[in-house]
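See structure below.
Just one protein chain is left out here, and the rest sit where they should.
For clarity, chains are labelled A and B in written order, and residue numbers in each chain start from 1.
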Amino acid sequence: MSETTATRLAIIAGHGTLDAAYPPLILATAAVSMDMEAAIFFTFYGLEILKKGNADKLKVPPLANPAMPQPLPGFSVPNVVGVLPGMTAVATGMMNSWMGKAKVAKLSELLEMAVEFDVRLIACQMTMDVMGIKKEDLIDGIEIGGAATFLEYASQNAIALAF
Amino acid sequence: MSETTATRLAIIAGHGTLDAAYPPLILATAAVSMDMEAAIFFTFYGLEILKKGNADKLKVPPLANPAMPQPLPGFSVPNVVGVLPGMTAVATGMMNSWMGKAKVAKLSELLEMAVEFDVRLIACQMTMDVMGIKKEDLIDGIEIGGAATFLEYASQNAIALAF
Partner (left out) sequence: MSETTATRLAIIAGHGTLDAAYPPLILATAAVSMDMEAAIFFTFYGLEILKKGNADKLKVPPLANPAMPQPLPGFSVPNVVGVLPGMTAVATGMMNSWMGKAKVAKLSELLEMAVEFDVRLIACQMTMDVMGIKKEDLIDGIEIGGAATFLEYASQNAIALAF
């Protein structure tokens, strides 16, 4: 057995909610700061993150997440309230406000940083076909690829993670 | 430090929704096409994918997924509408229709392909015990195993991913 040090980070981003979009971008930019390479493969709803002007519009679902801290401490919001049309906005506003107070970069800023850091941002061809998304709908500086593109990248000395 | 090329793909499939079931099967069959080995460990709700006759009945949740494209472009469906009993069917029908138009194989077809390609399909013993699922409830050609089965497989030159 030999020792191996991973030199790349290979991430699959498959969800398009605000909370799910942060980890891939935070980890990829952190990896580059540590002198690793990084690539993110955006597939299914994850492609929402790459749509032009969309990164800062992603939302937090207030439903189906019993672990979501409640807007008022000690006051539990039952699911039925989470269903009211305004609650997605409340949950999303809350997370954006938390992020701002903790001086965490906005998603659009992390995305720009990722492009500057030469993180490979790969849009899933099959998802684009399935959902009718065109290359011009997506931000500049990305490439288009498939499962094989991801697997080839991930097969060489990589930490691979799916979100 | 030595260079290492992964020769296997080790996947955990833990969700039983239609959108969550595709990535493990697409990646595993792609890996075999690239001369890699592949195994999928089906656990928790992921076992739904292996239930006899169930693969093409999996559904897309319309709720709690603000990134889900809306049925009518430009017309946003608030959560409260997603709750109406018919909306799971609408979201599921939409995704099936997209997949069909893009000539993506049905889940049952991908599952058959995985069996033909000798992808190891491993059903989680503990989940079967917990949920009262019997081997005869599951499709043919699978094996039953535990966390150790997965970890042993994943520890040898593998790309490991959890969905």
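Throughout what follows, contacts are C-beta pairs under 8 Å (C-beta built on N, C-alpha and C of every residue); 3 or more make two chains touch, one makes a residue touch a chain.
Model, not experiment: these values are computed from the prediction.
Asker: Pick out which of A:6, A:115 or A:131 touches the chain that's been left out of the picture.
Answerer: A:6
Asker: Residue-wise, where is chain A in contact with the chain that is not depicted?
Answerer: Contacting residues on chain A, toward the hidden partner: 1-7, 9, 19, 22-23, 26-27, 30-31, 33-34, 36, 61, 63-69, 78-80, 82-83, 98-99, 101-102, 104, 159-163.
Asker: In the full complex, which bits of chain B touch the chain not displayed? Write them out.
Answerer: Listed in rising order, the touching residues are 2-5, 7, 10, 12, 14-17, 43-45, 48, 58-65, 82-85, 87-88, 92, 126, 129-132, 146-148, 150-152, 154-158, 160-162.
Please note the rule applied: only the chains that are shown with their structure count from here on.
Asker: Considering chain A as a copy of chain B, what rotation angle in degrees (nearest 5) results from a C-alpha superposition of the former onto the latter?
Answerer: So the angle, rounded to a multiple of 5, is 120 degrees.
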